[in-house]
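Notes to accompany the following structure.
The other protein chains are all here in position, but one chain of the complex has been omitted.
Up next, chain A:
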Amino acid sequence: MEDLKAYIETGILELYVLGDVTPAEKLQVEELASKHPAIKAELAEIERSMELYAGENAIEPSEYLRSRVLGSLLTNFGDDNDFPTQTHTERESVVVTRPYKEKEINFYKYAFAACLVLLLASAAALYNLYNRLNDTNTRLNAMQLQNQHFSTTVSAKDSELNLLRDTSFKLIRLKGTEKSSESVMTVAFSPSKQKVVIDMEGLKLPANDQAHQYQLWALVAGKPVDLGVFDATADSSGFKNMKAIASADAFAVTLEPRGGSESPTLSQMVVMGKY
């Protein structure tokens, strides 16, 4: 009994009521209380006086708080499984101990820095890529132009080749007259197709001026027939279709005023060739 009294005198029971004991002390107090009515009675007295003391120091909370609190309790009334409401979880997350909190802040700090670095790196990479894309687009356009140029050239060459393969065509070489002995040109003539084509690329005629043009003539039964005009320039290329005719004995070219003449000026004849 003396021991119990000494135990009570230590003040441990007061601390127990205040929740200020270790788990071991708590167990000890509870065990002793269940065995000794004296301790149980002492505890009850301490509890009662602390409760009354709290009552003396009570502060009435605002009127509106009553409905708020009761509302939050009764919202899930009858459904205990749902009870851990948001308020509850929020509280759990709000109660963070200090070391953990600092770690968390550090984590966000680093995460933010990492994000920034990533953002900058991506921006640089994007800029680089954008430049390359532009470059590629320019080159692609140039290639397309070139390609177009090639395909037109190829199709032109193709048609030229086809013309040369066409057996109905005959190639007539017109040779230079005394007036211009160096001149030479080729005429392709197909009587069956009534087509006359001149080779502009192999053309060797003195370049004509702005006021004059060369005119191609066909001699049919001794009479000259106009087959159209053309210019002799250094960079002329391909074949040129002339006016149609069914038959010809010979072809000749004279230099005429621009637009051509009704009849050839014989003194200005530069080349001639027989069919």
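As a working rule, a contact is a pair of C-beta atoms (placed from the backbone, for glycine too) under 8 Å apart; a residue touches a chain by one contact, two chains touch by 3 or more; residues count from 1.
The rule is simple: contacts and distances are computed from a predicted model.
Novice: As a check of understanding, state which of "Nodulation protein E", "Acyl carrier protein", "Extradiol ring-cleavage dioxygenase" or "RNA polymerase sigma-70 factor, ECF subfamily" is the UniProt name of the chain not shown.
Specialist: Going by its UniProt entry, the chain not pictured is "RNA polymerase sigma-70 factor, ECF subfamily".
Novice: Touching the absent chain in the whole complex: find that residue among A:72, A:106 or A:233.
Specialist: Hidden-chain contact among the options goes to A:72.
Novice: Tell me where the left-out chain touches chain A, residue by residue.
Specialist: Contacting residues on chain A, toward the hidden partner: 9-12, 14-15, 17-20, 30, 34, 43-62, 65-66, 68-70, 72-74, 77-78, 80, 83-85, 87-88, 91, 94-98, 101.
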